[in-house]
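Just one protein chain is left out here, and the rest sit where they should.
Chain IDs A and B follow the sequence of writing; residue 1 opens each chain.
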Amino acid sequence: MSNGNTRNSMIDRRSALIGMGAGVGALATGLPGFAQAQSSAPIKIGFQKHATGVGAAYGRWYDATTQAAVARINDMGGINGRPVEIVTEDDGTDPKRGAEVIEKFAKQHECDVAFGTLFSHVVIGSAPRAGELKLPYFVVSEGHHVASGMLNRYTLQPGITDVKSQVLSMAPFVANNLGKKVTMIFPDFAFGHDHRDFFTQAIEAQGGEVIAKIAIPPTETSFTRYFPNIPRETEVLYHVMVGPAVLTFVKELGEFFGPSSPEIFGFIDSLEAVSIGSPGLEFLEGSYFWEGNPRHAQADQTSHDKMYRAAVGVDDTGSSTADSKDVSTYAHMFGCWETLNIIKAGMEAADYQGPADRAKLIEAVEAMSDMPLSDDHPQGAKLFNGKTHQAFGHQYISRVTDGKLVVEHTTSIDESLYEDEVDYTTQSF
Amino acid sequence: MDFGPHLMLASLEGAVIAAILALTAMGLSIVFGVMRVVNVAHGEFYMLGAVLAWFVASLLGGHPAYGFVAALLIAPVLVGCLAAASDWLILKRINYDPDRTIVGTIGMLYIIQQTTLMTFGPDARPVEAPFNTRLALPWWEWGEGGLTMIWPWGLSTTSYKLFVIVAAATILCALWLVITRTKLGLLMRATQQDSETAQAFGVPVGKVYSWVFGLGAALAAMGAVLVVPIQQAHYLMGHDPLLLSFIVVIIGGLGSLPGTVIAAILIGMSDGIISVFFSPTVAKIIATLLVAMVLVFRPQGLMGRKAA
Partner (left out) sequence: MSLPARSNALHFGVLALMVVLFFVLPPYYAGNLSRIMVLAIYAMGFNLLFGYTGLLSLGHAMFFAAGMYGFGLPMAHLGVPLVPAMFLGVLSAGLLASVIGFLALRTSGVAFMIVTLMFAQAIYLTILYFSTWTRGEEGFVIQQAERMVMGIDLTSANARFTTAFVLFAVTFLGLARLIASPFGRTLIAIRENEERTRMLGYDATRLKWQAIVVSGAVSGLAGAAYALLFGYVGATFATVQYSIFPLLWVLLGGAGTTIGPLIGVFFMFYLIDISSSYTNAYMLIAGLALVLLTVFAPQGIAGELRKRVATWLP
């Protein structure tokens, strides 16, 4: 059996080409950096991509955003003068394969860090191995698992907010503007249960009440028979759904209600990668959505959002510039862009030279707190909690107006904060 | 929603599921009955039907009805041909040995699924229905003036879903006619009853097998084309129909076509109706255990013959 040299030489050849290309580029454009680097070996970031399996629609866009973010970082001189190289592995949206891929990153590809996972079960399946291998693992998952203390000091989520803070910050708006009697529809697994539990707690604090909780079994493909459980007195219907069947879910919801629906408040997860103009979705006009990052460019679009859209190849409606029918997962993928910029900032703050400095890198990121709105953080300002390894940010509430998602309310960072549940900084490396 | 309307809605939804399931499971039943092989790739033929429907519909453009009708005609034929080819290439060579067929068809499953992933991609893509209007349904209540008709909130179906039920029933009737009235049907039934004797009588058993395998796949593809405007085409969508079809075929009884239809109706409807009474996950657990118990206490299924 070969001892892996064939595999490594492929990577070495690639990195040599990048180094040469970068060197030539630097000479040609007169950019400082690569030619004067202490070590011009690239910084390797292992990207754990959901290329296949139920997360594949997100994986594709996470990849596009990652490549764009890295291209920008390299154009600006790389990290500590070294170019960044992304090593991509498919985890099949499966926790067993996820752990195997982490092992590949650490031992075969010799990556400096791993990053990019979305689905919670893959994160939780992979994080223990990352911790054992002492590989910093930056996840872009929205899951509450990092901040809950379940994971380890090597796992961080600095580029995207978590579902607990998202849900908590929605309750005031819903209770004050839409109604106090809420029926919730959510998928019957941990992600959905988090919505159920956190929102119930939050709306009760606002004087509201969840009058029905409808849990839909995973991998369900037809939903109409669950809707009769929605009580007639419902004032607000709260929905969040994930998976390939989301369009069916929203369409059948519309077919069920017909012309007489309650106020509808959904999480844009139910429509990620799906066009809001799809046939059957007309009933969503006037309904509200939580958006992690507003899909349609707003009237007060910042220069940062403009630059970001151009870089990742997305137009003002959140669709691909190459194919307007190809709708992006705009509410989540910004997390990759911001996380990569944080990795860069952390490595520069820690003067990261190689794997021996991984602990210093983590400490440098733990020391971060305020991250203002900028090209590095186009979704909005963030507040990073170094103890819980979780970022907090603005949440957007949009209303479907004339077929477009128009932001009506932006929450403050403060209203999305909650008590610390863990202090990873007390754990040893 | 009150109990009556809720039950009616669940029954209607169950009927749609049962209709598609009957078509898909019938494809598997024919293959099982005549060829005695377990085709683990059956769900992938179903998925291909949906994916090809999307291709046809997006190539044709124009009014969705054109795309839909074209897909209904083209996709099953293409899928049937693919299936017949794989029978000739693979299954014949392994002589329909049970274990080897399982492995071979698992291999086919991966090949079809992954090729679809590489070409069609990982996203779920919608196909527009040729027509789809919401139909509010009435219910009856005892009022002061006797029985009055009311329109409960949410009690509705769509014209397209009703069409699916009718279309599936029509296709099954046509299939019944083919099997009982045509020469091909006769050859199929002869091969199913006793393939050796049939061969002695000059029935080209090998060719019949290819036809049957192709027909089975085509039926599944037809079911998928019917369902794709309601759901979306997605490369993993064959997984659940495969499991359900197996259950239906075994419960209905190996080799019994009426049994398959009855089992499809039972299982399709019960899935929806049980969820009226219990929380969905509990309903699914109960339904799954029921299936297992039916088999434990009546292994030949509802209408199959007891093993000699």
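Simple rule for what comes next: a contact is a pair of C-beta atoms (placed from the backbone, for glycine too) under 8 Å apart; a residue touches a chain by one contact, two chains touch by 3 or more.
All figures in this text were calculated on a predicted structure; none of them were measured in a lab.
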- line: Shown chains in contact with the undisplayed one are A, B
- line: Across A:His193, A:His304, A:Lys387 or A:His409, the one contacting the chain not displayed is A:His193
- prompt: Of the residues listed, B:Met1, B:Ala19, B:Ala71 or B:Met108, which one is in contact with the missing chain?
  reply: B:Met108
Statement: Where chain A meets the chain that is not shown, the residues are 1, 3-4, 7, 10, 51-52, 89-90, 94-96, 99-100, 103-104, 107-108, 120-121, 124-125, 127-129, 131-132, 143, 145, 150-152, 188-191, 193, 217-218
- prompt: Mind pulling the chain B residues that touch the left-out chain?
  reply: 38, 90, 93-94, 97, 99-100, 102-104, 106-111, 113-115, 117-118, 239, 243, 246-247, 250, 254, 281-282, 284-285, 288-289, 291-293, 295-297, 299-301, 307
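Following the convention adopted for this analysis, only the chains that are shown with their structure count from here on.
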- prompt: Taking each chain's centre as the mean position of its Cα atoms, how many Å separate chain A from chain B?
  reply: 37
Message: Taking the touch rule as given, give the residues of chain A at its contact with chain B in the complex, in rising order.
response: 51-54, 56-57, 59-60, 188, 215-217, 219-222, 224-230, 232, 244-248, 255-258, 260, 273, 278-280
Task: Show which residues of chain B lie in contact with chain A when the two form their complex.
output: 1, 5-6, 9-10, 13-14, 16-17, 117, 121-124, 126, 128-129, 132, 134, 136, 153-158, 230-232, 234, 236-237, 239-240, 272, 275-276, 279-281, 284
